[in-house]
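In what follows, a single structure is set out as structure tokens and then discussed.
Every protein chain of the complex appears in place save one, which is left out.
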Amino acid sequence: MSAVIETSGLGRQYRRKWALRDCTLAIPEGHVVGLVGPNGAGKTTLLRLAAGMLAPTCGAITVLGDRPGAGPAELAQIGFVAQDTPVYVRMTVADHLRLGGWLNPGWDDALARQRIGQLGLDSKQRAGSLSGGQRAQLALTLALAKRPGLLILDEPLASLDPLARREFLQVLMEAVAAQGLSVVLSSHLVADLQRVCDYLIVLVASRVQIAGEVSDLLDSHHRLSGPLREPRSLPASQKVITESHTDKQSRLLIRTDEPVLDPSWTVKPISLEDLVLAYMSPVGNNAPAKPQALRVVS
Amino acid sequence: MIRLSLLQLRAQAITAAVAVSAFAVLLAATGPHLASMYAASGLHGCRPANCSQLASNFLQQVDSTGPYATVSPLSIALIAFTPAVIGLFWGAPLIARELETGTFDLAWSQSVTRTRWLAVKLAVGGLAAMTITEALSLLFTWWAAPLNRAVGQGGSGNSLAMNQFNPLAFATHGITPLGYAAFAFALGVTVGAVIRHTGPAMAVTLAIFAAVQIAMPLWIRPNLLPASHTTSTITDDTPSSLRRTDSPHIITYTLAAGGLPGQPEAWIQSSGATDTKGHPVSTVLPSACSAARGSGSSEDLAKCLTSQGIRLGVTYQPASRYWPLQGAETGIFLVLSLVLIGYCFRRISRLP
Partner (left out) sequence: MNSRRMGMLEVGERLPTAQQVVAELAINPNTVHKAYRELEREGLVRARPGLGTFVIRVPSGVDPAARSRFLAELTGWLRSARAAGLGPDDIEAIYRTGLRSCFAERVA
């Protein structure tokens, strides 16, 4: 399976601060990728680099085999919806569709009109008077109707109420099923992503903590609890992610590709949300000083 | 992309269309009568001795009848302000508003590069700006032709009689409005790209444009082409004045050229007292002329100053310099516009 996004040592610096560094990923196509992390972790930076809206300070990134934003053909492959779904407030919904048609050679007008109709949006209404959910849907329609190979959404659900969120995801998943496109969306709410994402990237403090298929990640991480144990005494194939100890008990989160056979452990699976939290906690993520700053599961 | 630029300029275009139409209607309603007044004044084919007087009479007549005395300054104001308005309301928001509202994320993630986006928007807006401003100017030139002809034939006496080099006239006739419009537009776009907020960008654009529009006629235009010099004899027609200074025995005088004989359309840049060779002299009244001063007669004063070897020296641009100066000034503004635009393209491709 070829990669939809491939990065190598990608980094972006603003004045003195690095918003993203040492980012090396190979995201396979045909997935819905969730990008999670706390605010300020660098999610928007990574998404904008992938969309071609930002240039890297160091390293390289290719999207669908090309440098993003290099020219019209490369721009046509990517649909981007920025945070807060910007629209032209004085232009009508119909004007926005016209804009899409004029600026995109691959524009599918029938698809755009059908979606607007399904959403029940009034073509003559100014975009500024739409509700937050309707604006998000309009922005999504514009991005989908240009028929991109990759859709990039920056916190699309953040300011939507639960019903609007559900409707947005329904429309998005239907488009993924129909058009076979890849999606990368960011959020700091894991619950939203749990339904739709089958690939996960955790970004904390401008570095990738972990990246991989959700099913592989869940299968390879286990929660162990049992009598007090020195983590170093575990087999080498078991990597400790987080640990906590009392006088008598140890609780560990480990990662391993082999079954846990030691009978002194009680082994439980981990939910996606807890997995993300573990990697987001200061104990679970890597301090910048360590050389291995990433984990990639292909 | 062209259609999108037009769509986004919709509101401004409507305002412009209304203004231009109203202006055209006003001029079309009043222009023909002005022309017929000129025809009836006998200025066409007048004998050289009479022309100057007939012209002044005509101008006086126009000033006192009908709306012409208001239409003319109104038109001048409109044409003079149009470039500034364009710079503020067309230029400043072009990039600044997109950055302010975040819509650049929408515009620049379509299948059009930023360079192409800006190029088309600049071309559409810039061409429209130049066309509109020049159209206003041409309309006004057509309307004011009788007045300008009268001035060329030596007429004077009221505010309608404007020499073609008068800063207001120079800025509203010919091709200079083209240059101003292009510069104001380019300036607005550039300031907007740097400041990134529409309101402050408008204020800064206005300040810079106003400063340039003041500096040009005051300091730059007079020095664009080398001036000519001439001396002429002081006569009793030469405007002059005497002034007593603080020291009781020192009187100073000034001389001014009311015009150049035979060159009513030349641009008098400066005039004053000179010797026969044209070098400026002291303006302290020679003691020999105290008596002439005492008599109160300007003819006596003139004869006395002349006998002292004092002449009226005039620094001027001949009328033939009109089009070269128009071309040079317009050229300067067009080049400035191109430089600003070049900077905009660089700026826009760097923006995060």
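A and B label the chains in the order they appear, each numbered from 1.
Criterion: a contact is a pair of C-beta atoms (placed from the backbone, for glycine too) under 8 Å apart; a residue touches a chain by one contact, two chains touch by 3 or more.
Quick caveat: nothing in here was measured; it's all calculated off a predicted structure.
Asks: Considering the complete complex, which visible chains touch the unshown chain?
Replies: A
Asks: Of the residues listed, A:176, A:190 or A:208, which one is in contact with the missing chain?
Replies: Of the candidates A:176, A:190 or A:208, A:176 is in touch with the missing chain.
Asks: Which positions on subunit A touch the chain that was left off?
Replies: 30-32, 166, 169-174, 176-178, 195-198, 219, 259, 266-269
What we mean here is this: only the chains that are shown with their structure count from here on.
Asks: Which stretch or stretches of subunit A touch subunit B in the complex?
Replies: 14, 48, 51-54, 71-73, 75-76, 78-80, 82, 84, 86-91, 95, 98-100, 102-106, 139, 142, 146
Asks: Could you please specify the touching residues of subunit B with respect to subunit A in the complex?
Replies: 1, 3-4, 7-8, 11, 101-103, 105-113, 116, 352
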